[in-house]
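As structure tokens, the structure follows; a few thoughts come after it.
Only one protein chain is missing; all other protein chains are in place.
Take a look at chain A:
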Amino acid sequence: MAEILLNCKGLQCPGPIMQVFKTAKEAESGDTILVKVTDRGFAKDIQAWCKKTGNELLELNVGETEISAKILKK
């Protein structure tokens, strides 16, 4: 069970979600992905993405300048 850190700060949509998509594809079931993003649209996108793909959104923190999300690969 690896914890994969993903720095997507500075990347604009769809950059972060593409990175998460790619990382999740390569990850093992049970791995967690911690992603940090500055793109505001990501907060909504990651919720929708997890719903559609069946992965679990463990944490979502929306700060003034940074959004972080923790995803459990199913």
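Quick notes on this structure:
Keep this in mind: a contact is a pair of C-beta atoms (placed from the backbone, for glycine too) under 8 Å apart; a residue touches a chain by one contact, two chains touch by 3 or more; residues count from 1.
Here is the rule we go by: contacts and distances are computed from a predicted model.
One chain of the complex is hidden; its UniProt record names it "NADPH-dependent 2,4-dienoyl-CoA reductase, sulfur reductase", one of "NADPH-dependent 2,4-dienoyl-CoA reductase, sulfur reductase", "4Fe-4S ferredoxin-type domain-containing protein", "ABC transporter permease subunit" or "ATP-binding cassette domain-containing protein".
One chain of the complex is left out; on chain A, the residues touching it are 9-10, 12-14, 17-18, 20-21, 38-41, 45, 48-49, 52-53, 64-66.
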